[in-house]
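Only one protein chain is missing from this complex, and each of the others stays in its spot.
Chain naming follows the written order as A, B and C, and within any one chain the residues start at number 1.
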């Protein structure tokens, strides 16, 4: 199944990408997707512990099970205000 | 010696007075003046424990020694804002 | 620390006050408090509060509080306006602006100032009851007995 992955802030720079479609096995977790994407972008790998992960408009943790068509967002700590 | 005593807020109502000049012995304390004035106004007497006392523009305690010509203020708890 | 203290019977014009803000380029936070007269201040509904100040002492006590703030927080500027005389329900009686590099100091200083003001600055308020309450307007207005601050 496929999910869309979007990057925000300087994650766009270190991946050189705003958005990509990732193919994952059925039942894959958000953590597995994160590892799969991070394996391709070494700088993203280095930031794994501080990376925030969302599905749709809600934060989700690594064990969240993804659905086909989910929109996943990966981004660094937020800095509003 | 003489000191001026001013009342504020509803202390003006319960004494029927804004300002009076009080004669006190040399070396008298603010506490002694307060008692002398309160003896004349029973409702002021009842409020002695919550009364705030100032000399000039500074709060002073009962043991503060008064000087001739001092301006003393007696008032209830403040309520600004 | 810049200080601007106003005790006045004039209405508090917040937009005009905002228009006069001075904020240097290293400042990141402006905190404002507007205290407004409530219709249900005290047990009865009122139409206004009547504020009285021992103004000379009030000014001195405010300055002492400003001194304490200056010693405790890196505040660039404080402006405070306290309206006295009659202030109708829904109108501001108090306006405070605190400007600081960061928000934590600005919030702390602003709250400290208001808390301490209510403890030491000689200003009092009395309710102005509604006309329909007739008789009570003839006698002196009763003191406002409320323990809960705004």
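Heads up, the rule we're going with is that contacts are C-beta pairs under 8 Å (C-beta built on N, C-alpha and C of every residue); 3 or more make two chains touch, one makes a residue touch a chain.
On a predicted model such as this, the values are computed, not experimentally measured, just so you know.
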In the full complex, the chain left out is in contact with A, C
On chain A, the omitted chain is touched by residues 6, 8-10, 13, 52, 54, 56-59, 73, 75-76, 78-81
Chain C residues touching the chain left out here are 14-15, 18-19, 23, 25-41, 89-90, 101-104, 106-107, 110-111, 114, 148-150
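One rule holds in what follows: only the chains that are shown with their structure count from here on.
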Centre-to-centre distance between chain C and chain B (centres being mean Cα positions), rounded to whole Å:
26
Just the number, please: Cα centre separation of chain A and chain C in whole Å.
49
Provide the list of chain C residues touching at least two other chains, using ranges where the numbers run on.
none
Do you know which chain B residues sit against two or more other chains?
none
